[in-house]
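One chain of protein is taken out of this complex; the other chains stay put.
Here is subunit A:
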Amino acid sequence: MAELTVSVVAADREVWSGVAKQIVARTTEGEIGILPGHEPLLGILGAGEVRITPTEGAVVTARAEDGFLSVENNTVTIVAGAAELL
């Protein structure tokens, strides 16, 4: 199955990067789930958590504020001024 290449970046560093099967994020409209093969998307993040299910290992939860999310060609970038892993 295809995988998502994910990177979570904050202004001053890269918080997390890796491959994942699923991502759940919260945009200003509500929660959105992203699986491999998702259409290109650009959304504004609302305050809340981003949950990443990596292909291996436990779910990674990050807090991302004041940023956006872009999906393109199975590459997901979560960009936030301030982001940290929980």
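Note that a residue touches a chain if its C-beta (ideal position, glycine included) is under 8 Å from a C-beta of that chain, and two chains touch if they have at least 3 such contacts; residues count from 1.
Definition applied: contacts and distances are computed from a predicted model.
Trainee: If you had to name the missing chain as UniProt does, which of "Cytochrome c oxidase subunit 2", "5-methyltetrahydrofolate--homocysteine methyltransferase", "ATP synthase gamma chain" or "Sugar ABC transporter permease" would it be?
Mentor: Answer from the UniProt record of the missing subunit chain: "ATP synthase gamma chain".
Trainee: Which is it among A:41, A:59 or A:85 that touches the chain not included here?
Mentor: Answer from the full complex: A:41 touches the omitted chain.
Trainee: In terms of residues, what is the contact footprint of the unshown chain on subunit A?
Mentor: Within subunit A, the residues touching the omitted chain are 7, 9-14, 27-29, 32, 39-44, 66-68, 70, 72-73, 77, 79, 81-82.
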